[in-house]
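One chain of protein is taken out of this complex; the other chains stay put.
First chain written, first letter: the chains are A, B and C, and each begins at residue 1.
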Amino acid sequence: MAGKAKNGAEKPNGANLPFLYRHYDHETLRGALRKMHLIRQFEEGAEESYMRGLIHGTMHLSIGQEASAVGICLGLTDEDQITSTHRGHGHCIAKGADVSRMFAEFFGKTTGYCRGRGGSMHIADVSTGNLGANGIVGGGLPIAVGAALTAKKTKSGNVVVCFFGDGANNEGAFHEALNMAAIWKLPVIFVCENNGYGMSTSVERATAVKNIADRAAAYAMPGVIVEGNVVSDVAQAMHEATERARKGEGPTLIECKTYRYRGHSKSDRNRYRTKEEIEEWMTERDPIEMFEAELQELGVIDMAGIEAIRADVAREIAEGIEFAKESPMPDVANLEKYVYTEQA
Amino acid sequence: MAGKAKNGAEKPNGANLPFLYRHYDHETLRGALRKMHLIRQFEEGAEESYMRGLIHGTMHLSIGQEASAVGICLGLTDEDQITSTHRGHGHCIAKGADVSRMFAEFFGKTTGYCRGRGGSMHIADVSTGNLGANGIVGGGLPIAVGAALTAKKTKSGNVVVCFFGDGANNEGAFHEALNMAAIWKLPVIFVCENNGYGMSTSVERATAVKNIADRAAAYAMPGVIVEGNVVSDVAQAMHEATERARKGEGPTLIECKTYRYRGHSKSDRNRYRTKEEIEEWMTERDPIEMFEAELQELGVIDMAGIEAIRADVAREIAEGIEFAKESPMPDVANLEKYVYTEQA
Amino acid sequence: MDAIIETATRELSYAQAIQEAMAIAMERDERVFLMGEDIGVYGGAFQVTGDLVERFGPERVMDTPISELGGAGVAVGAAVTGLRPIFEFQFSDFATLAMEQIVNQAAKMRYMLGGAVSVPVVMRFPAGSGTGAAAQHSQSLEAWLGHVPGLKVIQPATPHDAKGLLLAAIEDPDPVMIFEHKLLYKMKGPVPEGHYTVPIGKADVRREGRDLTIVATSIMVHKALEAAETLSGEGIDIEVIDLRTVRPMDRQTVIDSVRKTSRLMCVYEAVKTLGIGAEVSAMIAESEAFDYLDAPIVRLGGAETPIPYNPELEKATVPQVDGIVQAARDLVTGAR
Partner (left out) sequence: MDAIIETATRELSYAQAIQEAMAIAMERDERVFLMGEDIGVYGGAFQVTGDLVERFGPERVMDTPISELGGAGVAVGAAVTGLRPIFEFQFSDFATLAMEQIVNQAAKMRYMLGGAVSVPVVMRFPAGSGTGAAAQHSQSLEAWLGHVPGLKVIQPATPHDAKGLLLAAIEDPDPVMIFEHKLLYKMKGPVPEGHYTVPIGKADVRREGRDLTIVATSIMVHKALEAAETLSGEGIDIEVIDLRTVRPMDRQTVIDSVRKTSRLMCVYEAVKTLGIGAEVSAMIAESEAFDYLDAPIVRLGGAETPIPYNPELEKATVPQVDGIVQAARDLVTGAR
């Protein structure tokens, strides 16, 4: 969607503007901000619905990580694909999913993207290129490589983005997937959202290197570290990686340094990090606030415009929740449907 | 054994001699040469026994790789442990096993190290610190890390050596094991015997980097490339890694560049490498020939001494085969023995 | 129920019972230590290790990176060299990543080496559905490991057995796999203080009866007992056997019961096909108890589907009390 505007960039203020402003037109930029709000408010709506007992199970919220989801997906088309993670709501929205059907899924309804079978941990919208969140840390890594193999074999020109966390980088799947992507020069971009912790375990305690991107050297692929809460930085690294991938030069590993505001899941006592650390990220490096400030500074939007976006997003979220509430539950008689493909 | 001589080194020709000659006395060096012959002749004896139908199943011969097995194990004690691979006969002998009991194992006899249950692929001599060959490529990597964890927890001062091949370096187990060894600073030395191929697949086709040791950077550990057919180079790198490990500074990755003369296993049509390549390694870089030349040059041994070693080894091998032949087969009634530990 | 239980008055939850077993073992034997993801300061995904890291320190309550294959392998390596690791999988579903080390290494090492080593490792697997966590966090995979010689596989159903079986497992020289149903963690029950063991390989007759033998595992033991209670009001008298150990299975207790009741039903949560009930059924059908059977052997197992997210669907996927009551009644009254 946003990607369509790629070639119609307006270049508002000359050449030493950040990449984002050189490359995308204002409408696209405002669209990106809107998506960030949509993600944040979606997460808040989901959280509240969970508190109220409308959503069961567990959930992993991506509040604080909106810039990486949006910055990465900005230049992608619906044909480009992503694999996502347990913390995947933001990716799903950034890639173009409809929040109503996402809420419906979380509410376990037939109108949900997975007809109520998947829930938060398996949220997917295949029509916009999201092959699905994954309950298995690292589970999506080889799948993304396989999708990229399809892109290469069919010469589709598509790229595949593989989101994963810092914790996932210690899984064997990470190693095997990156190695294969590299030797076969596949059009896949590995995006590590390094929020400092895998559940309670900090990168320092779990990972032998300081930066996940340092590991790119082990696969002879570029490893790029970006300020993951700055949309422009993320988008620029992603743009370069995409170009490289589409030219057949192979994969890139992008590490987005970011932070999650909430606990790991709904059962986190938050004992492994300090209030101060959380505070600092929330007040000093909030991705939405920083992006809003930048957009205002560059005259892309004004306060009224921002308010309008927020209000519009709030309406969309409220409607989404309403839709989800009113949607029907699956029929237990269909329990064993979708296990196998129905054959004619 | 050899290791005992460590402090009694004779330093034959002054300080700019290769490490080996500064560090070990002549007897130890002659012992190292003898072990290399023992390995080579063992492999030849095994090969011949296989041809004659005395050994069944399959086997992976390490002819051509004797320098890494011997150079690595030279300074180890029986308390230091190794994990080995499917190509593990050399490691087993280098670590101190008795060839008679190895042959007996290959012949499936009760006197074999595994009482005929394991065969070539599971050859082990726990009494000399060999925790066993492994049929699973990469299977020994985490086990070695676990053994090193024991060494650290019990403050035994032992080190653990983990042998593996270039092919194994693309297994997820490699990644997970090296990462854990690094973050916990465990006394383990990862020894990659890079013989250029995992079965038929060359390092170039399977591995995204040129040298396996390049991957050490992904675990913030030293990565050392050595001429794997030169005993002295291997032993020096190993000595440094061992010192580091015993001091509690953590693991090292040593890559020994080497070559296997024979096919991968008993069912190899050898289509993936050229005669010339094989020839070159055999004539230009044979580990035993190079070591013999060096030892002669430095006056450690003369031709007669070498001949005596060869003859003595030949006798030991012949006796070993004889012992194996004459040993009894297991009783089928004991089929289910050793599945669980017999409890008092 | 064992005599021990009768005399115990103190109640603990299943999770607390496991925690207590680990604490006792760590106090008694310095070789014992814990490994797993987020078992330290987080206390474990299900708060089973809880505050143990504060008591025993991070060297004995070791957080591992998210590396199930490697982590399990490290535990195997530590066990074979003399320690007594207890490895926690965060969810049993992640055993899929570690089957290599569990099945090819831990289970077979002693055999392959002709008895030269033992592998005294314990692995704990939080298992089962009912938490709304969907298909990749709800599986019951004990049948896989039950199929593997060299392993012992247990499924405690009560806090008492959780503690006693875990202590037996830790002291066992061979690899023991423990499947703990997540919905049991909060269930309370009497747990004796101090050290005791429950023998691996022994089923427990939880309720005596003459009309039908129900062999149940894990959480299904409680559902079967509830069903039995209901049916006793209808004059149907059910014997409920808690299998407790999947491997080695206690043939004799089941055979003796079936000889008495002449009818057998197996209730288990895992997918019905090739689940534990298949083995229990086949074991009886080939035993001397066959001649005593008056009716087909019925299995109530999980549906032939991954576990769905929607709670109603999820519930319908595994046996519930109503279903057990109905099936048992039909079986005894011959309506089937």
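FYI, a contact is a pair of C-beta atoms (placed from the backbone, for glycine too) under 8 Å apart; a residue touches a chain by one contact, two chains touch by 3 or more.
Here the structure is a predicted model, which is why all the values come from computation and not from measurement.
Shown chains touched by the hidden chain across the complete assembly: A, B, C. From the options C:Glu11, C:Glu234 or C:Glu304, the residue with contact to the unseen chain in the full assembly is C:Glu304. Of the listed residues A:Leu20, A:Met36 or A:Ala147, the one in contact with the hidden chain in the full complex is A:Ala147. Shown as candidates are B:Leu20, B:Leu76, B:Ile93 or B:Met121; the residue that touches the absent chain is B:Met121. Looking at subunit B, the residues touching the absent chain are 56-58, 105, 108-109, 114, 116-119, 121-122, 134-139, 167-168, 170-172, 198-201, 205-207, 267-269, 271-272, 329-330, 332, 335-336, 339. What subunit C contributes to its contact with the hidden chain is residues 69, 93-97, 99-100, 102-104, 107-108, 111-112, 134-136, 143-144, 146-150, 247, 249, 270-271, 273-279, 281-282, 284-287, 290-291, 295-299, 303-306, 308. Along subunit A, the points of touch with the absent chain fall at residues 81, 83, 112-118, 122, 124, 126, 131-132, 134-136, 139, 141-151, 153-154, 172-173, 175-177, 179-180, 183, 337-341, 343.
Assume only the chains that are shown with their structure count from here on.
Chain centres here are C-alpha means, and the one lying farthest from subunit C is B.
The geometric centre of subunit A is 47 Å away from that of subunit B, both derived from CA atoms.
Per-chain Cα centroids separate subunit A from subunit C by 38 Å. Annotation for subunit A: residues 170-172, 205-207 touch two or more other chains. Contact with two or more other chains is made by residues 65, 67, 69-70 of subunit C.
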